[in-house]
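One structure follows; several queries about it will come next.
With one protein chain removed, the remaining protein chains of the complex are shown where they sit.
Chain naming follows the written order as A, B and C, and within any one chain the residues start at number 1.
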């Protein structure tokens, strides 16, 4: 199971690196848009975490050594949404926000007990069929109103509900 | 030739309004992107102005009364690029910059002798076939390197070369 | 009471122009920041409208003919916060969002019965003393948590509560 490709980390190495450096992530909020570009729905992944807890999340994952941010976005979008989702990665690398996940609570609105992760967050329209793979159980599309409801936000741990609301605010669909 | 639709201005009314209020514009820089979203080429319109001068420009035009910014973008994109250009208007209304065209020289990098125009500027990937219409003679695709060459920029009057360079900088392709 | 300065409109002219063209506004959300730039409080103006209704709002106003956006920001900040507020107008004109106030309800999240106004919205840290003038009765500072409470948001008509939440989201303080 050990990956020896240069730039990849073994599980032990990753544990050690995570304890010593902020880990760079990308996050992509999958959306459907109409012809005028307005967001009509938001896709959330339903996951079962390593502790068995059910949670909803956006697409996210690490940026690897010698990987461009936009290639990391593409890779995680394909991993989570399947090969025919037709994601439209933004032309500019300027993220709508930077989310800082701290291993301790209260330093920022974001929390990740495993590590200090810094995430570049993007809105990504997807035009094709989404077929979740890997550890994702399902992808559910919500209207902007549903996505910002307490019921949905409460199922997004670690401050990811805050990130989703920031995304909705950025596209003018926070209700 | 007088348009009496509410919200539209006759030529005289428009002249008068232009002398008294800033006029709201949108500008769209048409780009081709690869699968990872990186800009591979920039589309510039070749126009003949009312004074016969040849010039290059991006898609631009007024926002009408009771028209949303994204509908104005769509309308001008269709007017200048034709009905099957398949433009991807951004999901967020945050422009990459705001260009202020002044009727006097030197107040800002932008100049429009007719009016004080304030323009919201966007990068717009287009996926389909572009068939310029109306007063546009031709649409020419340039590589990012060509688009930022002095030869091209010198054919863009009123500071539009500056706007193009701001667009290239925003997408990380200013050379 | 008629203002005959070129670029200014008489009340009648303004009424007429408002019926025919979108009117360009700027909005500034006044904030206090700590040394690290993090927003610690948000300033809201308490106003009495022409109909006697009490409401809260951010700094806002028209951009005049031949006035730069940043000069319009400064002018309205001084008008609403007084001469020693020491506002820090952003170095970049890229607004955090564009708010479209429509005279009809439901087209966008924003509504202004008087006109179609398009507003460039900025976060503006203020370092000095704020002394509201003109029609503003008072300036009240709220914590980010208070500012996003329903009680405050309900006192912000025309969708201005949505704009405030977009501002809080943009600075990472939406709770």
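Everything below uses one rule, namely that contacts are C-beta pairs under 8 Å (C-beta built on N, C-alpha and C of every residue); 3 or more make two chains touch, one makes a residue touch a chain.
All values derive from a computational prediction rather than experimental measurement.
Undergrad: Please provide the labels of all shown chains that the missing chain touches.
TA: A, B, C
Undergrad: For a quick check of understanding: of A:57, A:97, A:148 or A:162, which residue touches the chain that isn't displayed?
TA: A:97
Undergrad: Can you tell me which of A:31, A:44, A:63 or A:77 touches the chain that was removed from the display?
TA: In the complete complex, the chain left out is touched by residue A:63.
Undergrad: Pick out which of C:38, C:107 or C:155 touches the chain that's been left out of the picture.
TA: Checking each option in C:38, C:107 or C:155, the one touching the absent chain turns out to be C:38.
Undergrad: Which positions on chain C touch the chain that was left off?
TA: Residues of chain C in touch with the missing chain: 31, 33, 35-39, 68, 70-71, 73-74, 88-94, 96, 123, 125, 170-172.
Undergrad: Residue by residue, what part of chain B touches the chain that was omitted?
TA: Touching the chain left out of view, chain B contributes residues 97, 108-109, 162, 165-166, 168-170, 172, 174-175.
Undergrad: I need the residue numbers on chain A that touch the omitted chain, in ascending order.
TA: Counting only chain A, the missing chain is touched by 6-9, 13, 17, 19-24, 63-69, 92-98, 100, 102-104, 107-108, 116, 118, 120.
Assume only the chains that are shown with their structure count from here on.
Undergrad: If I superpose chain A onto chain B using their CA atoms, what angle of rotation comes out, to the nearest 5 degrees?
TA: My answer is 180 degrees for the C-alpha fit.
Undergrad: Determine the centre-to-centre distance between chain B and chain C, using the mean Cα coordinates as centres, and give it in whole Å.
TA: Roughly 28 Å, centre to centre.
Undergrad: Can you work out the whole-Å distance between the CA centroids of chain A and chain C?
TA: 33
Undergrad: Of all residues in chain C, which are in touch with two or more distinct other chains?
TA: 97, 108
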